[in-house]
Each structure stands twice: as C-alpha cells, then as structure tokens.
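The other protein chains are all here in position, but one chain of the complex has been omitted.
This part shows chain A:
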Amino acid sequence: MATDFTLNGKPASFDGDPETPLLYVLRDHLGLTGTKYGCGIAQCGACTVHLDGKNRRSCVTPVSMVSGRQVTTIEGVAGKEAEAVHNAWVAIDVPQCGFCQSGQVMSAIGLLRIKKKPSDSDIDAAMAGNICRCATYVRIRQAIHDAAHALEA
C-alpha cells in the first residue's frame, strides 16, 4: 500500500517498502537531493527535515511514519524564519564545503520557530546534533543570532 504524505506543500506518495527511510525516498525516489546522507544512524544531522514543522532526522524515519503528515525539506522550507536564516547564512558565508549545511539550516529554522531570541547555550543545545567537519560552528552560531535579530527588527 502506498504511503501518502504532503511534501513541501504538495501531495506525495511512495509505493514501496514502508520501512524505507524517508531520506532514501526523498533522494532516490522523489529526486530531492538537497537533504544529505551523512551517517544513516541519526548521529550527524545532515538529513534533517521538518516533520509537521519540527526538526526530524529523516535517516531514521521510516516512510510509513510520515503517512498523512507534512514533510518539509530544504527545497521547500519557507516563511520569515527561513528567509532570515537564508539571508544570515549568505551574509557571512557560513558554509565551507557545504555538505552538512542543509541540515544545519533546517535545524536553525526549527530552533528559531520555537525560540525567538536564543542564547548561545540555546543554540549550542539545539545544534549539538548537527556535525560540521569543516567546523563552521562559530559562523553558524553567529548567523543564528543575526537571523534572530533580523526577525526582531
């Protein structure tokens, strides 16, 4: 039986093994390769998407778990927090190699939707599951603060 869900605001369906990770469905079957495969075991955060608006690691999410729910990926994320994060990321050139950045961006947006003015420790706690092998952590934290300030203005 097919799994039906909403992907970036549009109906989507996957007619395969319901245990298939959402990440594989997004990348291999639906062609949305912005969400990255890093570790496959929820250790790195590269595969972060939003499930009903909240941060979720898609590599450990069987597609059956998203039946009837809203999935948002880096390709479709929108709204004032997304715009603020996008602008802040560009303004200080956060990425280096970039591989982890879609996950970082999704986690940052998810944080700002809950915490409008996150402290350093709020940011560190929220982003602790997103690894960056280029160690862009200082710029990530600064960009989240910048995005929060922009949203406040």
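What we mean here is this: contacts are C-beta pairs under 8 Å (C-beta built on N, C-alpha and C of every residue); 3 or more make two chains touch, one makes a residue touch a chain; residues count from 1.
Going forward, contacts and distances are computed from a predicted model.
Visitor: Select, from "Isoquinoline 1-oxidoreductase subunit", "Sarcosine oxidase subunit alpha family protein", "High-affinity zinc uptake system membrane protein ZnuB" or "PadR family transcriptional regulator", the UniProt-recorded name of the complex's unshown chain.
Guide: Its UniProt record gives the name "Isoquinoline 1-oxidoreductase subunit".
Visitor: Who touches the missing chain here, A:L7, A:A46 or A:C59?
Guide: Of the candidates A:L7, A:A46 or A:C59, A:C59 is in touch with the missing chain.
Visitor: What is the set of chain A residues that contact the non-displayed chain in the whole complex?
Guide: Interface with the chain not displayed, on the chain A side: 19-21, 24, 40-43, 45, 48, 54-57, 59-62, 65, 107-108, 110-111, 114-115, 118, 122, 125-129.
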